[in-house]
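The other protein chains are all here in position, but one chain of the complex has been omitted.
For chain A:
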Amino acid sequence: MKTINRSAWLGAGLAAMPALALADGAPTLVDASTISAGDTAWMLTATALVLFMTIPGLALFYGGMVRRKNVLSTLMQSFAICALITVLWTVVGYSLAFTPGNPFIGGFDRVLLDGLVYLKDDAKLTTHPLAGTIPESVFMMFQMTFAIITPALITGAFAERMKFSAMLVFMTVWSLAVYVPVAHWVWAPGGWMADHGVLDFAGGTVVHINAGVAGLVAALVLGKRVGYGREAMAPHNLVLTLIGASMLWVGWFGFNAGSAVAADGRAGMAMMITQIATGAAALAWMFAEWIAKGKPSVLGIASGAVAGLVAITPAAGFVDAKGALAIGLISGVVCYWGATGLKHMLGYDDSLDAFGVHGVGGIVGALLTGVFAVKAIGGVEASLSAQALGVAITMAYCAVVTFVILKLVDAVIGLRVDEEKEREGLDLVLHGERVE
């Protein structure tokens, strides 16, 4: 049972496997004895680690990079998104992403988590077919933390200028219209991308390409910050940024090793691979910057680490140490170019490089998964063309729907604060508070 369920999860794509024929993808009521204490203990921990990536990890990573007048509003976005997605995921998000429906969207079987149960006296509980050895409650929570960090990543692209109200409305619609369907395509049993052999171990496509592309579209639709390119917009506190990046690094073990949905050899491999790629990418960015600009910067090495974490995410369960080193080195250099060369060449103001790091790193990682996947480790044959298809379709779908949502929100409430308020700073204008 365990092995079968596991392959369905990783398989992300093995339509032909008997595993998928076994269950129609619906959670089922099982005896408590089918639960593995070891797997459950690890997944409880992994879930907490992934939540920690967003609050306070990502919040601090981003918060340190903005100007002092906007630090609270930046922290607030990640924190509020955490609360918002918790409720959305409970009401309908989990059901639409992870219960059977059609290849494009799930069903309504778990609206308000109806049917997700733990019955103490009967010693029964529900499990999800993607994770048969842990309670469905833990699986639902683990997935929720991914649904939380994805929209929070987008906020880096439009930092320091978006209305808080517009941000909340945008994120509500985006989560349901973009995150939930793409998660269903890639991960749910019977999702169409899974059926086409697209490999995404821990969310390179669903989380990072999705967030990066949405960020790029948001940066383009909102426009540049007032004074961009003319006034100093230096990060106000890189200590916060380095602390945040370190929390992301540690939390990412929950993200990647947790995506094995078990405390097993595969989780161990994923953890090791994640560490190797991250170290390589941090060094690659640092040396690239050192050679190109003369100094190895703190922001540079921290950004490089995050780029490596992003790029190894889809590959963590499929590649060996050499593949991890290669993916790390390549993503470090390419993301350095994404956050510096590409951005300035094209002239958009992706304030904190949501696209430059997460979008570019996600694409690099997804494609290189097709190059470096080792069949003996993942048990599946990787295909570069399938990976490219997954990347292209996700980018196109995400870009179009994000654009439409932003235009609608702009028409109804307006996306940006006006210039005077932007100059004064969002902390005081939007939240009535400031750091000092």
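List of remarks:
Just so it is clear, contacts are C-beta pairs under 8 Å (C-beta built on N, C-alpha and C of every residue); 3 or more make two chains touch, one makes a residue touch a chain; residues count from 1.
Here is the rule we go by: contacts and distances are computed from a predicted model.
Missing chain, UniProt protein name: "Transcriptional regulator", from among "Transcriptional regulator", "Phosphoribosylformylglycinamidine synthase subunit PurL", "Multiple sugar transport system permease protein" or "Leucine-binding protein domain-containing protein".
Check A:Ala37, A:Val87 or A:Ala234 against the missing chain and you find that the one touching it is A:Ala234. Across A:His344, A:Lys375, A:Lys407 or A:Arg423, the residue that sits in touch with the chain not pictured is A:His344.
Across A:Pro151, A:Gly212, A:Gly258 or A:Gly300, the single residue that touches the chain missing here is A:Gly300.
Seen from chain A, the chain kept out of the figure touches residues 232-235, 293, 295, 297, 299-300, 303, 339-341, 343-344, 353, 356.
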